[in-house]
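Note that this complex is displayed minus one protein chain, with the remaining chains in position.
As written, the chains take the letters A and B, and residue 1 is the first residue of each chain.
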Amino acid sequence: MRTTRFTVIGAVGTAAVLALSACAGGATNSTGAKGTIGTPAGTGKTITVWAMAGDLSPTTLNAINTKFTKETGAKVNLQVQASWEGITTKVTTALATSKPPDVFDLGNTQIPSYAANGGLLDLTPYKKELQQGNTWLTGLELPATVDGKLYGVPTFAGDRAVIYNKKIWAAAGVTEVPTTYQALIADLDKIKAANTAPDFSAFYYPGQYWYGGMQWVWDAGGDIATLSNGKWTSGLSSEKAQQGLNDFKTFQNTYSSVASRQVDIHKPEHTQMFADGKTAAILGIPTEIPTIKKANPKLTDADLGTFPFPGKSGKTQPVMIGGSDWGIAAKSQNKELALAWAKIASSPDIQNTYVFAKDGWIPNSVEYVKAAQATGLSPLITGFFAAALTSKSTPAAANWSTIEGDLSINQLFSSIASGAKSPADAAKAFDSHADSVLNGK
Amino acid sequence: MTSTPPIQETPSDTRPAKRDRRRRRKLHLGVNITAIVFSVIWAFPVYWMINTAFKSRPEVMTATPIFLSQHPTLANFIAAFKQSSFLLDLRNSVIVVSGAVVLSIVVGAFASAALSRFHFRGRRTIMVLILAVQMLPGTALLIPTFLVFNSLNLLGTYFGLILAYVASVLPFSIWVMRGFFVAIPFEIEEAAMVDGAGTWRILRSILFPLVIPGVIATSIFAFITAWNEYLVAYTFMKDQSMYTLPIWLASFSNPQTGTDFGGQMAASVLFSLPVVVFFLLIQRKLVAGMSAGAVKG
Partner (left out) sequence: MSSSSEPVVSGEAVAAAGSSRQPGAPRSRPRKKRNFAPLILLSPAALVLLTITIAPIVLLVFLSLTDYDQKSLFTGEFTGVGLGQYSSIFTDPEFLWSLVRTVLFATALVTASVVIGMGISQLLTRLGTVMRYVVTVVLILAWAVPTVASSLVWDWLFQPGYGVVNWLLTQMRLFGDLTNVNWAQDPVLAYLAIWLLIVWQAVPFISLTLNAAQTQVPEEYFEAARLDGASEWGIYWRVTIHFLKPTLLLVTILSVIWDFNVFNQIWLVSQGGPNNATATLGIWTYKTAFIGFHLGEGAAIAVVTTVLLMIFTAYYIRNLVRSGEEL
């Protein structure tokens, strides 16, 4: 794999594109008083932080907490929530109480609704201080911004790239990483021919995997929904989006097993499929690599590789920047301390040494990304950083989380993959549903 | 009770008897075969759960299912045991369940005693209301209860969660126990009163013992509700050191930590074990109680 050339291109390219996108989407500072966070005295006080399991590692969280206690004297009551099931109910009810937890780890697709409905503290007066001279990634900052006001501090970013099994690829006669779509399908054809077990998938791509499915739509030039004059219009019926959906269907049906057409990535667990050798490649996030290695200790770093999914457009498929933002409860009893904590979580030291170096996530600002690339990215991480060059995010609508929660977007893709609905019909149904939800039905 | 039809033996005709015996034997065989087939089908899911739990990783997802593990292992159980905070959550579940069972029985018994033995205005309305409450969809009262408990500072406490479960079990338990109270003839009470026993004594020594089956029914219902419930526990408890077992089971499906069906099945076995044991222990009393209750009159 041409790692070094990749890294160089990656470094220059990433900085350029991310900087450009950050510039374009940067929210202007709102008028109003500027506040200072500084270093509030907190001896004898305790703040409560709710983190989600699988986001930042315990090591990173402990590092933030230690630094925080050192600087302010206050302690941290860290609660790691192990399950996403029911988490919106849990967070919503917690935000409604008079003594809520102070800091929350909120998914960047869920934060718009908490922000728009008044559950979170307006951070705009502190924005400059929180940024600490850096430019945040658009995909993380935009969802946390409502009506020009900031409600969250970016935590980390993740995206999706192809994780592939070098051993299976080599056994089929493929040794070079594909950089174009044509090369990719040629490689997958070879792998498919070399592995004829009925439950083997050259590329395991569950039909409900909309994070991946959206990449096809974006690559073809389409979009989920656009905002104009305060109204959201869902766009999956557009010609370009339809092309993307058809491409998705063709790829999915050709290279992924029949059983995968209507499932999601968790049932069965796609990392498990990979670890069991039932597929040669999946589309995954950075933290799934340790999961795979744990599931099959025989797979080592040398056996795995990553690369961005090449798009039919000639560029890599645009990926969805996922990740979290730290939100502070509007009714928090320890606002200054919470702000200090969030500032530390966003500081260079934590972002570079822990969020990126230890956890393997993409750090929250353009400058940190550059710094990370300067240290030289490991082959396994390169793919994710390269993929992040071209990125998009889900609509920053207050009600977007409903679309994710009611699984209508999962159904869209799985009905197309299975053939239950044609791409045109599926998109029509989705568009009418999304139009009413996003516009506040 | 093995019921065999009485043999009709008339002294002068033995042929019907022989026919009867043969028919009986065929019937017996048919009945037993039906029972075996039924048992195999009905026990299959539990068998499959246990079977998968003991399989080693490569045996779990195979194109041809493996019906008996060739390399059985305890690895899944050990992993489940170590998963997040199993023992802690187990302890919390036991606390909450015990509290819910005891409180539902006590409050339910008193309330149903009052409703069945005392006349007061609005008693009929209350009975209908109690029935109506049971018909509410399960999740409907989550937010209202949350708001009420929040104002009473009951959130994030064992007592609060126990009360929430008691609230959902109480209507049913009152309904069941009232049924048993109603069946107790008034003469028994009268006799005791003539003997000079106070109302309290009557309640304690006479009425309550006669509603034991209702008590058992309530305890089963409370047990299952408190053991199985996820959303209220997850929403009401603020500190993860107080989470109950269903939350542990949900965390087991967390994609970030990477699960497989073998581990999930092992976790399910562990999660179901106390309930199964409890049911098996109780079931004798249950049937006996039911029969005793039915024999009245």
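Quick notes on this one:
FYI, contacts are C-beta pairs under 8 Å (C-beta built on N, C-alpha and C of every residue); 3 or more make two chains touch, one makes a residue touch a chain.
Bear in mind the structure is a predicted one, so any value in this text is a computation, not a measurement.
When the full complex is taken into account, the listed residue touching the unshown chain is B:Met265, out of B:Leu155, B:Met237 or B:Met265.
If you put the hidden chain back, the residue from B:Ala79, B:Ile95 or B:Ala167 that touches it is B:Ala167.
For the chain left out of this panel, the touching residue among A:Thr48, A:Asn65, A:Thr93 or A:Gln351 is A:Thr93. Although one chain is not displayed, subunit B still touches it through residues 1-3, 5-6, 27-28, 31-32, 34-36, 38-39, 42-43, 45-46, 48-49, 52, 60-65, 106-107, 110-111, 113-114, 116-118, 123-124, 127-128, 131-145, 147-148, 152, 163-164, 166-172, 175-177, 179-180, 182-183, 185-186, 190, 193, 198-200, 203, 211, 213-214, 216-218, 220-221, 224-225, 227-230, 232, 246, 249-250, 253, 261, 264-265, 268, 271-272, 275-276, 278-280, 283, 286-287, 289-291, 293-297.
For subunit A, the residues touching the absent chain in the complete assembly are 88-89, 92-93, 95-96, 113, 116-119, 198-199, 257-263, 267-268, 330, 399, 402, 405-408, 411, 414-415, 418, 420, 429, 437.
Throughout what follows, only the chains that are shown with their structure count from here on.
Chain centres here are Cα means. That of subunit A falls 43 Å from that of subunit B. Across the interface of their complex, subunit A is touched by residues 57-58, 61, 63, 84, 142-143, 146, 150, 155, 230-231, 234-235, 238-240, 247-248, 250-251, 253-261 of subunit B. Contacts from subunit A toward subunit B in the complex involve residues 53-54, 77, 79-86, 89-90, 93-94, 96-98, 101, 197-199, 265-266, 268-269, 271-273, 276, 278, 287-288, 291-292, 294-295.
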